[in-house]
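First, the structure itself, so that you have it in front of you.
Removed: one protein chain of the complex. Kept in place: all other protein chains.
Right, chain A next:
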């Protein structure tokens, strides 16, 4: 394992955990499964994703 691998791994992990990579996954998914349909812009996608949290509050523990 090189330093580069570690860096890539950490970056991958942080992007996944923080949800930063959600949009990339969404775009990939749309291209693959619905190639003819339009893809949301990042702004619109993130907005919808944030507003969705409104309806599903996630408890934080004690």
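Note that in this section contacts are C-beta pairs under 8 Å (C-beta built on N, C-alpha and C of every residue); 3 or more make two chains touch, one makes a residue touch a chain; residues count from 1.
The definition used in the following text is that contacts and distances are computed from a predicted model.
With the options "Cytochrome b/b6 N-terminal region profile domain-containing protein", "ATP-binding cassette domain-containing protein", "Carbon starvation protein A" or "Maltose/maltodextrin transport system permease protein" in hand, the undepicted chain maps to the protein name "Carbon starvation protein A" (source: UniProt).
Where chain A meets the chain that is not shown, the touching residues are 5, 8-9, 11-20, 22-23, 26, 29, 42-43, 45-47, 49-62.
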